[in-house]
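The complex appears here without one of its protein chains, the remainder shown in place.
We call the chains A and B, going by the order they appear; numbering starts again at 1 in every chain.
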Amino acid sequence: MTPGMKRCAAHGVFAAVVLSAPALFTRMPFYTLSTAVLMVMLAIGALGLVPLTGLARQVSLGQAAFYGIGGYTSAVLSTRYGIDGWTAMACGAVLAGALAWLLGLAIFRAQGHYLTLATLALGIALSALAGQLPVTGRNAGVAGIPPLEAFGIRLDGDLSVFYAFAGMLVLCVLAVDCLLRSGFGRALTAAGDSPLATAGSGVDIARLRRAAFVLAAVLASIAGSGYAYWYRYIDPGIMGLLSSVELLIIVTVGGTRSVWGPALGAFTVISLSQLSKQYLPGTGGTYELTIYGAALILTLLLLPDGLVGAFAAAGRTVRHTVERRRTAATARALS
Amino acid sequence: MSPLVDFTVAGLAAGTTYALVGVGIALVHQVTGIINFAQGEFVMLGALLYALGCEGGLPVSLAISLAVTGTVAAGVAMQVLIIAPARAAGPDRLIMLTIGASILVQGLCLTAFGADQHFAPPFSGESRVQFLTTSFSTQYVWCAVLTAGAVAGLWLLLNRTSWGRMLRATAMDRDTARLMGVSPQAMSLLAFLLAAALAAAAGIVLAPLQPPDATIGVALGLKGFTAAVIGGLGSLFGAVVGGLVVGLVEAGVTGYLSSGYRDVIVFAVLLLTLMLRPHGLLRRSGS
Partner (left out) sequence: MTGALLEIDDLTVRFGGVTALAGVSLRHTAGGVVGLIGANGAGKSTLINVLSGVLHGTAGTIRLDGQDISRLPTYRIARAGVARTYQNLEIFGSLSVLDNVLVPYRRTDDTRRLRDRFGIRSADRRARGEAILAEVGLGGQSHRYAAELPYGLQRRLEIGRALATAPRLLLLDEPLAGLTLGESADLLDLLARLPGRGVTVLLVEHDVPSVLRISDRVIVLHHGTVLADGAPEHIVTDPAVRAAYLGSDGSHDD
């Protein structure tokens, strides 16, 4: 197989696995369709961290802020102004992208790891602001968000929302994969390896990082809008630190340097969190933080390239062993 | 006149806590190059342990020892178990590790102590100090005294002891310091230990003023970052001044606008500082 065919096959397998999730999830213990929808939303939200954090090595804690911008823009435009859901989603994406661009204009001018600090502050400030402003419904949030409609079908059940956003996830993964295999992805990887030599090669690193940051913001915003139209309700908690950390953990556990990482990470992390809620004693959710923290630390220390990296390494080992056996067998046969 | 004095006193008192957090962050950053996102959680741990000690009927001195010992142990454990094994990792992974440590500490505290607030009495009971037209709790005086004491102690340690000289040498040039026989890992451990001790001090003076629960660490940490960033992330005295500025801004917003906008304004200050003067408000540009 040529690399191009392998790539097509991989995307085909991915699409098949994702789209068959409803059939599997309704037949397995503690997995439900709404878990599957949540996984898809979070996978889209974390996807932008692959170019930004995985390749360019810029850690962002602001994904939830952009997720929240998408969610709130959709919620407010749809409930207050009756604007069509897909248009509102596009407005949210533009707003998130514009904010990321402006922020990036200043943040990436300076050397150093200020992005993490700035995005953390952005998330907490925006969530506090959403809890104060009348237009965002203060701490009560926005309720009664109408569902999306596509081709005359109201996406008001878990299954229809799942298929719409699973389709979107497959397309987004394909788009990001193409982007990362282009000169843009090459430059981002170079900038992650050596910012000095990348600049010395004539690449404007600030612009490059800004582009990756905007891409991450737009993807997070789309996921946030999707969440708002699915859950039909949104409150400031969506922009909290935990949401941002959750997206960062998802991409780290899955693998920050592979487009398959976010989806695999969303599946693993949400499964873990559901398991802990189901089987650990005590009030729901107190173990969640501990498990998240431990998962993040252990992955970073033991599997720096996440589960995708671990699977790839395992696959290489198996292939090498098979090849070695075959060579040895051939050698025996010849002698 | 009187509200202004009240806000100023309350702001400076809260500011001393942020100053101590900021000094810890700046110290670790200088010595190891790591931005430690777990610093706020250590303050939470110190405050919570102190309050729990007081509620459990321990005398103040024992409650203080409990808080300091527990927090320093957590700081050392973090360096040994999480930071040291990743010595070959790049700054991006180290940042994520400290984020992981931060939510792990918060999660463990939630599991162990629950989400309830805990209460500690002021050091000198309910006594008050008369100042101009108003009076305020003596706890504010304790804040000032302890912060000044902690910063002076740190200054003496850095400038008057051989360990301090090694720390400063590592901060100036890690590679050269290593060539001179200073172990970067030992210095990293020392920096985390000192930062945890500062965090414990901050938590102990804060606990009587603001009853702690397991979730206060994130906001405290971020205010400490704001303090450290205003000071340029490199200067300990800069972080102290930054902490006082943050406390005053916060108190002013709470007093004159609404407490709901407090976090918005404080973090807007951090964002603006990062965007406009990334090397700190107190440093001349170009250095």
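FYI, contacts are C-beta pairs under 8 Å (C-beta built on N, C-alpha and C of every residue); 3 or more make two chains touch, one makes a residue touch a chain.
Computed from a prediction, not measured in an experiment: that's the story for all the values here.
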item	value
Left-out chain, listing which of the shown chains it touches	A
Candidate in contact with the missing chain, chosen from A:Ser194, A:Gln278 or A:Thr321	A:Ser194
Contact footprint on chain A, counting only the chain that is left out	178-179, 181-184, 186-187, 189-190, 192-194, 196-205, 257
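Note that in this section only the chains that are shown with their structure count from here on.
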item	value
Centre distance in Å when chain A and chain B are each reduced to the mean of their C-alpha atoms	32
Residues on chain B engaged by chain A in the complex (per definition of touch)	35, 37, 82, 85-86, 89-93, 95-97, 99-108, 110-111, 114-115, 218-219, 222, 225-226, 229, 258, 260-264, 267-268, 270-271, 274-276, 278-279
Partner chain B, residues of chain A touching it in the complex	53, 57-59, 61, 103, 106-107, 109-110, 112-114, 116-118, 120-122, 124-125, 128-129, 131-132, 241-242, 245, 248, 252, 282, 286-294, 296-297, 300-301, 304
